[in-house]
Every structure is written in C-alpha cells, then in structure tokens.
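Working notes, beginning with the structure itself.
The complex is shown incomplete by one protein chain, all other protein chains being positioned as in the whole.
So, chain A:
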Amino acid sequence: MSSTTSAIVFENVRLIDPAARLDQPGRLLVRDGLIAGIDLPGAEGAPEDAVVINGGGAVLCPGLVDMRVEIGEPGHEYRETVKSASRAAFAGGITTVAVLPTGTPAIDDPAMVRLLCSRGEEPGHVSILPYGALTKGCRGEELAEIGLLSEAGAVAFTDGARAVATARLMKLALTYARGFSAMVVQHPEEPTLAGSGCATDGELALRLGLPGIPTAAEAIMIARDIRLAEMTGGRLHFGHVSTGEGVDLIRRARERGLAVTCDTAPQYFDLNENAIGDFRTYAKFSPPLRAEVDRLAICAALADGTIDAVASDHTPRDADDKRLPFAQAAAGGTGLATLLGVTLTRYHDGTLSLSDALALLTSKPAALLGVSGSSRKKGTRSAGTLETGAPADLCLFDPDRAWRVIAGELPGHAQNTPFDGRALEGKVLGTWKSGVRVFGDGV
C-alpha cells in the first residue's frame, strides 16, 4: 500500500461511469482523496504536485459496490476478518461492501451497526455498509429496532439467508420499515418447502440421493412477498434470485409499477447444478445451484434489466465446514476476488455491454443501498460513482487480460471458491480507496 499524495492524475484510461453514462477515453484527477474532475481527450498538463498514473488504456471505473457479503466479524473471526476480507475485496476491485447482519451476535443493536461502520473506516479496510437485522437476533420472531438501526447507519434490513417465514411477520416488517423508508431484503425461499433440502429438485438430486428443494420454493416466496409489498407499500428487495420463475414474477411486478428489486450472484449465472458433480461441497449454495434452464433465465434477466445488481454473496467457510457429507456441509462460497471476472463473462459472451455489466456492480447497487445519486441518504459516504467531489474509490482493470482462479491462492483468508480452476478474462490492475492505493503495483 502506498502513501497518500495530495493529487493523482490517471491518464490513458477508458473512463466508465455507468451512472453518468460515461464511457470514453480521458483523464481523471484526484485531489485530497476526492475525485476532482474528469478531462476528456486532448487535455494536457497536470498539477505540478500530481502523481501521474498511466493506465495503458485500461478501464477506470468506480470502485465496485458489493451488496451482499458475509464477514466473519463479529463472532467467526477464524473464517474471516474485516482485514482479510478487505484484502480479497481490494484485489477484486471492490471498495464498498454491504455486510449481512448474521454474525454472532446478530447486528440488531445500533451499537453494533456503528462498530461495523467504524471498522470499515480504519485505514486499509474496505468501506462497510451494514445491513440491520430485520428481526431480533435474526430469529424471525419479533421486529428489530429498524428506526434506531437506520439512524445508526444500517442501509437495509434482512435476516440474511434465513427467510422471513410467516406472511404476518413479513407484512409487519414491510409496513413498519415503510415508516423509515427502509428496504426489506428477503431470502427468496419458502422455508417449509425447502426443509432440509440441499440441492435443486430434479434428476441430479434424485441420482445423488440428495434431499431436494423445488424451484417453486423460490417462486412461492417471491409471489407472496410481492403481494405483501403491494398491500403495504413497503420497499422490497430479493437477494440472490436464482430461478426463471422467480425473475418472471419480479419482472411482471415491475411492469405493474411496484418498487420491487432484486440481485443475483455470479454462481447463478455462471454455474448450474452439474457443478455439484460428485458431491462437491464447494458448489453447495443456498439457494442451491439450479438447472441450466434457470441459469439461462438469470442471464436473460441480467440482459433485460430485471436484475438490478450482481453481488458476490461472499460466504467465507473453512475447509472443516466444507469437508463433510454434502447435506451436512456448509453452503456458500467466497466471492470477493472473483466478482468482477465472473460478471465479465457475461460481457465477453455478449449478454451485457461493458457499461451495463459495471452498472450492476457499481451505480445500481449503490443506488439501492442509498449511497449514490438522488437516492443518497444524508450523511452517507457516496460510492459507485465518478462524480466530482465523491471519494476517490476507483478500480483500474483490463477487461481482456486472463487469469486463473486457484483455490488456496486467492487473496484473503477464505478459499472456498466454487470457481476453482476457472479461467477468467478481466483482471484488476489497481484499486484505490479515498485516493489511497490499496491493491496492485506498477500499473
């Protein structure tokens, strides 16, 4: 990590800022940790005191905003700490993460929200936007203090990978949260149908003898909650949607004008259930990996804008959590370092333009979390933008440079990637947070 300088000029870069519909070669000036302005081609000269960085034609975009991340803190520091997660995030071009409230203890007290925020402000750490627990202890019984948690800095409310099971509680949550303009994030899986299942119902689960979860478990929960959002006027978001039926329901709700949004994670548009092969627990997720037809439907929903964001769904797990019989193994994969590279597969195969792919990783999640543009809440640190005056959180990457994912050699502590061995195109060359270089050297 290099030291702070008062001014930096990035030159010979392709500037992409999806929020501003900007995609063209140019220069970007950083002063005192803030973005000081953009020059279009032809501009010359730089402030005398400025450090000049020649991007060699690489893309310079806002530091990525990852809206669904689990960190081991508090309570599971052996899996991951803010420090190790920051290393992985910066290597992936991510400068802001929204952290799930499902630590031990759950983030259901304003003091815990403030603690997480301040951990993200420490030098060398990724910025943290904490989710507040939707219910006390994330136990799904009583509402948490949504007002006080919002005031402390919680950006949205969820019980993580635990669905709000009863319609009554979801109705209350959406209704109460509306009073604070707070977003409720649901895990889209009807828990009584999911039961103890660990793979998607179908031929593969049958052959492997694994208890299945029907894709309808997602559709039923999404349909129910859309109806509740319509009834209450609440702000509803679905995390990691993974089925065609699910995104269809969301697409239709939006056509009717409802404020329902969703995100997905790389494993749902880059892998299908075959990845679990011979009981490969590193490919065990919640929701489980789906059939190819659903993967294609998720790609289509990315292309047509039904899906608002791609989040890593980073879930650090130790080898001990994974080296178990499939049904007993922990679900989830590490995802920070691979988020950009896997998302860019959809650019390279023509599903998305580069700017649209980056919007899903920067401006759109930032807007959902209330840290950018017109939706930005007072007092928050702006993210996901190159606008003048914003913190200089930047990602410099070469969209065409290839690299290979190797479990055991990923940056950060957690190594439980489902993408082991995968060749990706799109390599991060450097990451800056508040104008301080936090990843990469040279260019």
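Observations
Please note the rule applied: a contact is a pair of C-beta atoms (placed from the backbone, for glycine too) under 8 Å apart; a residue touches a chain by one contact, two chains touch by 3 or more; residues count from 1.
We adopt the following convention: contacts and distances are computed from a predicted model.
Only one chain is not pictured, and the protein name UniProt records for it, out of "Aspartate carbamoyltransferase", "NADH-quinone oxidoreductase subunit L", "Amino acid ABC transporter permease" or "Fe-S cluster assembly protein SufD", is "Aspartate carbamoyltransferase".
When the full complex is taken into account, the listed residue touching the unshown chain is A:L172, out of A:L172, A:L354, A:V405 or A:V438. Considering the whole complex, the residue from A:A98, A:I146 or A:L354 that touches the absent chain is A:I146. In the complete complex, the residue from A:R14, A:K83 or A:K136 that touches the missing chain is A:K136.
For chain A, the residues in touch with the chain missing from this view are 136, 141-148, 151, 169, 172, 175-176, 178-179, 232-233.
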